[in-house]
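Scroll down for the structure; my scribbles are underneath it.
For this view, one protein chain was removed and the others were kept in their places.
The letters A and B name the chains in turn, as written, and every chain counts its residues from 1.
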Amino acid sequence: MFYIIDILGTISFAISGVLVALNKRMDAFGILIIAFVTATGGGMLRDVLIGDTPVFWMTNMTYVYVILATTISAVIIKRKIDYLKTPMFMFDTIGIGLYTLVGIQKGINLGLHPIICISLGTMSACFGGVLRDILCNQIPVIFRKEVYATACILGGVSFFLLRKLHVDSNFIYLISGVIIITIRLLAVRFKISLPNVYKDDVEEINL
Amino acid sequence: MFYIIDILGTISFAISGVLVALNKRMDAFGILIIAFVTATGGGMLRDVLIGDTPVFWMTNMTYVYVILATTISAVIIKRKIDYLKTPMFMFDTIGIGLYTLVGIQKGINLGLHPIICISLGTMSACFGGVLRDILCNQIPVIFRKEVYATACILGGVSFFLLRKLHVDSNFIYLISGVIIITIRLLAVRFKISLPNVYKDDVEEINL
Partner (left out) sequence: MFYIIDILGTISFAISGVLVALNKRMDAFGILIIAFVTATGGGMLRDVLIGDTPVFWMTNMTYVYVILATTISAVIIKRKIDYLKTPMFMFDTIGIGLYTLVGIQKGINLGLHPIICISLGTMSACFGGVLRDILCNQIPVIFRKEVYATACILGGVSFFLLRKLHVDSNFIYLISGVIIITIRLLAVRFKISLPNVYKDDVEEINL
């Protein structure tokens, strides 16, 4: 089950990379690299920072095959990719829930502090997109509209609260995963974002 | 003592990150990440390149708490942050002196060549700002006006010269730290910068 969600999440992330790369008029190699970095970048950064090397995609070929197949398919059907927006959004949201939990678990295995574990979870879920945006020479989207990251952080906090209450670990995973997914869905549905720190300024500057 | 300087340096670096992020109209999450990367990025890169993982801020929670508190405070008082310019400049300058020494020491512990140790020191002190600028999608400031880096390199060179002379190690730290701080202060005071490699060109191009 976890495995299938992981694959679906990888596919969604890879497609989002393909779309940005197409938009930047990259060639086939560029598109593949951007898709790859978007799908694996967060987990790769996590593995490098905790020293869990070779990084995860080097020892499990599934990721490479899935991303390769996704990229080729996405380029071929690119004119029709709009129809996939809704399922992609769902996979993507479920994917960040799962990625966050994987990152938290890796931190726990190393005996790190809960705050560090939550950071690792958020990093796993969100930094693929950050690396994608850096490679595409744009300010990371997530630093402007952070629904993603807030959902991961709150899910991570509930994970450790439930753990304090000695809830069964399968339930902890389930509940905190559902919390991340629900927050993301609600935030997008009701256009919730973080309180604006610029509210005392007269007008917004368009960058 | 070292510990207090480290904290003050971290605070100064974090505030510089907050200011750049505010300037780029980032949201709360973006501001926090930029503050964090500015304060820890140099040491984090150093730890990754030498394989000292999990990286330093994962095993000592002080950094996380200090940066979190600094970021929140800086956002709240952002209109008055100008008054802090002078103390911040001092902490920041003392901070780079200390960060350079920490980097050099880590290199020595691994038995690396003095030039590599000096690189690690300079990296610790300067690459937080480089990563901040990359995440904010601008050419790193330090590659244009490098007072910072030159001070770190010269301080590192004097560190190893004094070591050759078998000076007591406490003195070595003290003297080379003071050299870095003095060069930086003098350079800023007298607007010294590296000799211009473009001097044979008729005019500067504004980028």
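Following the convention adopted for this analysis, a contact is a pair of C-beta atoms (placed from the backbone, for glycine too) under 8 Å apart; a residue touches a chain by one contact, two chains touch by 3 or more.
Since the structure is predicted, the reported quantities are computational estimates derived from the model, not experimental observations.
A.B. asks: Please pick, from A:I7, A:I33 or A:V141, the residue that touches the omitted chain in the full complex.
C.D. replies: A:I33
A.B. asks: Can you tell me which of A:I134, A:V147, A:L162 or A:I179 touches the chain that was removed from the display?
C.D. replies: Residue touching the chain left out of view: A:I134.
A.B. asks: On subunit B, what residues meet the omitted chain?
C.D. replies: Counting over the whole complex, subunit B touches the hidden chain at residues 48-51, 110, 112-113, 115-116, 119, 130, 134, 137-140, 142-146, 149-150, 193-198, 200, 204-205, 207.
A.B. asks: Residue-wise, where is subunit A in contact with the chain that is not depicted?
C.D. replies: Touch with the absent chain occurs at residues 21-22, 24-31, 33-34, 44, 48, 51, 53-55, 58-59, 61, 64, 75, 78-79, 134-137.
Quick note on the criterion: only the chains that are shown with their structure count from here on.
A.B. asks: In angstrom, rounded to a whole number, how far apart do the mean CA points of subunit A and subunit B lie?
C.D. replies: Computed value for the inter-centroid distance: 30 Å.
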